[in-house]
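Subset of chains shown; positions unchanged.
By letter and in written order, the chains are A, B and C; residue numbering begins at 1 in each of them.
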Amino acid sequence: MPELSNALLETLLEQVRPLTARGAVASYIPALAEVPAHALGIAIVTSDGQLFQAGDAQTRFSVQSISKVLSLSVALTRYSDDEIWQRVGKEPSGQPFNSLVQLELEHGKPRNPFINAGALVVCDMLETRLTAPRQRMLEFIRQLSGTADINYDRHVARSEYEHSARNAAIAWLMKSFGNFHNDVSKVMQTYFHYCALSMNCVELARSFVYLANQGKAVDGTTILTPRQARQINALMITSGMYDGAGEFAWRVGMPAKSGVGGGIIAVIPNKMSIAVWSPGLDAIGNSLAGTAVLELLSEQLGSSVL
Amino acid sequence: MPELSNALLETLLEQVRPLTARGAVASYIPALAEVPAHALGIAIVTSDGQLFQAGDAQTRFSVQSISKVLSLSVALTRYSDDEIWQRVGKEPSGQPFNSLVQLELEHGKPRNPFINAGALVVCDMLETRLTAPRQRMLEFIRQLSGTADINYDRHVARSEYEHSARNAAIAWLMKSFGNFHNDVSKVMQTYFHYCALSMNCVELARSFVYLANQGKAVDGTTILTPRQARQINALMITSGMYDGAGEFAWRVGMPAKSGVGGGIIAVIPNKMSIAVWSPGLDAIGNSLAGTAVLELLSEQLGSSVL
Amino acid sequence: MPELSNALLETLLEQVRPLTARGAVASYIPALAEVPAHALGIAIVTSDGQLFQAGDAQTRFSVQSISKVLSLSVALTRYSDDEIWQRVGKEPSGQPFNSLVQLELEHGKPRNPFINAGALVVCDMLETRLTAPRQRMLEFIRQLSGTADINYDRHVARSEYEHSARNAAIAWLMKSFGNFHNDVSKVMQTYFHYCALSMNCVELARSFVYLANQGKAVDGTTILTPRQARQINALMITSGMYDGAGEFAWRVGMPAKSGVGGGIIAVIPNKMSIAVWSPGLDAIGNSLAGTAVLELLSEQLGSSVL
């Protein structure tokens, strides 16, 4: 089994680079469609703090749904388990990430916090208990990443908001079932800002090391308990990759969360966090080349958790 | 972290024993309703062959859906990946295990091999390529477990067949989409026999060690490739516990497969296979006390894969 | 066959009066829950202009969904057939009136103009082409009924708006499919005002005579073409009674539209329009005693269209 090194990562990227031509860049909002389609990057931070990187690892992109893990993490520090899990479930949805069908049949309780409905409920919770939820998230992610200048891409956030009809429908449907407490428009603004966090692979890998490290951030701060970190990993392995979690576990075997910006954050518990980025998406909405990089890495390191 | 021992297992069982009074024994067929409701057993076989056990570990019960892992394993040895996965998917269903709604919307392709529809397709494949699929399964499980007298409980198999209208509907719906090739009645007979395998925890733990051991059985025989073993573990962690896979991963963090007979088989890759049994089921259909035993075990051994 | 007379109508009301104790008054908004539960009234206007009435025929109530026929009628005068029917269908839904499931599966095109989604699309159309849609509706209904003081019950309209989360979800879902063009909040305000029209049975029977009279109002004005009147009757007989249109046709055999305020307007083409009112609703949302009055009337006059 080869040892981790920047050179190894370079080699992996070369193997999958042809795939960057095959995915489709998210285009439902103009701001996302503008990214360089062939970008490809990876960064790894081990639980003992080493950093490895290759390719476009220092180019920032829109983290999109990866932020759903962050907002859930913040919620876990402000709400009891009972308070959270009576409002959102823990099961895979077996449906597209933005469907309302299941949400109506299940009376406004989203299946899990990583589909849009679930993340909106989490943001609704944060709106209730945080005085400045957008500012708080910036502080949180700056602390996690050790990078002071991480910011929202307001252009992306505004663009998302202007194309938010589906999410508004989801929020209003939950409100009709009593599972949404704050102003829909205000919570969506927060939600879209979270999605519009602009970060690069190095920053992401560093930020998410707490999930590989029993809840402890890169700087040693306790973010979550070991059990909570494990639980988020559980949610990621069953529901982190939209309606492609099963296929991803089959191929890669790691807890992970993707975003339509082309980023994926993956975790090897007690070992490392990995961030990959390539904007071309597969039919499900996951980075095509990004998934392939992680699959190769898993094979070469023997690092599947399964 | 305590070391594995029969005494440790005894202690775990004592802690969860009160839960045996709370679950509901499966009663959709008379034959299953006859089991002793408060039975509770566990057996562990490590990848180096040690056996630990406690409670009713040597009482046989109906393995039911646990057999879906066995039939898939046999299919993997007779069919190419492409042949299998064009007929059955790899994603969690987000639905009850016997629903037809999704199956119709997705044109007769079952979501995964662990819901009834998926297992029926797998049995249909075995019917095509095996000359005596029932006899073959007996040989397979006898080899895996090293026990010559494992048999089908024909009383259970017949009882299942007499209450099989829902499964017949599923099979015929797949046939209408061209995804079922053999005689429905014949394949269901095989399917119900597999479900009616009668085994105890020791036999199950021993049998499933191939999933914890890179595909190698207790006797060293290669059953599957390391990659195939990993892939089955992936399917189990995302779809092995009916519509409770997310909750189970959250609490226990191991690939696992349950049956309505009250058994659960769990795998800690490269370490051990675990079989628990307690007939009382939760609302989803998973053993209530059995899940609790695995949760305690996971905590005490720190053996979650997540 | 008895002749129409006030006395005959009195007799019918007496026969069904016991049913007024059995229905449930709509209570999803406080303003509706305040009506006298045992009210019961009927009015008939024949195509040659005679008026018959009995019971609480002159007490005003909230017309609610009956207004959906009015808004569609106005739309038919401002839009071509193609413009309307590419945005809303003509088929019964087979679903509750406010479900989003079918709406999502059918890409935001409502099944018909008498479910909430369909009526919201119609209101959206009116918003586009009318300068003052609320004022226009008042003028329309005052003309139809020949009553100058018909008004919106602003208390009801406000109360509806405050409980409009489900309708907002519906409107936003249609917007996400491009089938809703104006501001959701503004259109909903119009929609709820239409629902909050306050009218009595006499005014309703007089207003809807155009559907029994080849499109001509009580004062002889042409409201719609004969074909359009017939088409609205067709929509009413297949989709006018929520998810109870089949049962209603079976029992009563007339085109009709109900509202959760307890009103029902029914049409015997070329003969008469009938308005009944009793606030207690059946499980589907149709007036329990009102339906029974119409059934008796149909039997006694032999006036089913079927």
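The working rule: a contact is a pair of C-beta atoms (placed from the backbone, for glycine too) under 8 Å apart; a residue touches a chain by one contact, two chains touch by 3 or more.
No experiment lies behind these values; they were computed from the predicted model shown.
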One sequence, 3 chains in place; the complete complex in the file has a copy number of 4
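Here is the rule we go by: only the chains that are shown with their structure count from here on.
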Treating subunit A as absent and keeping all other coordinates fixed, how do the remaining chains group by touch? B | C
Averaged over CA atoms, how far is the centre of subunit B from the centre of subunit C? Could you give it in whole Å? 55
Please report how many Å separate the Cα centroid of subunit A from that of subunit B, as a whole number. 32
Using mean CA coordinates as chain centres, what's the subunit A-subunit C distance in Å? 48
Two or more other chains touching the same residue: where does that happen in subunit B? none
In their complex, what parts of subunit B are in touch with subunit A? 89-95, 102, 111-112, 230-231, 233-235, 237-239, 243-247, 249-250, 253, 255, 269, 304-306
Taking the touch rule as given, give the residues of subunit A at its contact with subunit C in the complex, in rising order. 99-101, 104-105, 165-166, 168-173, 175-176, 180, 184
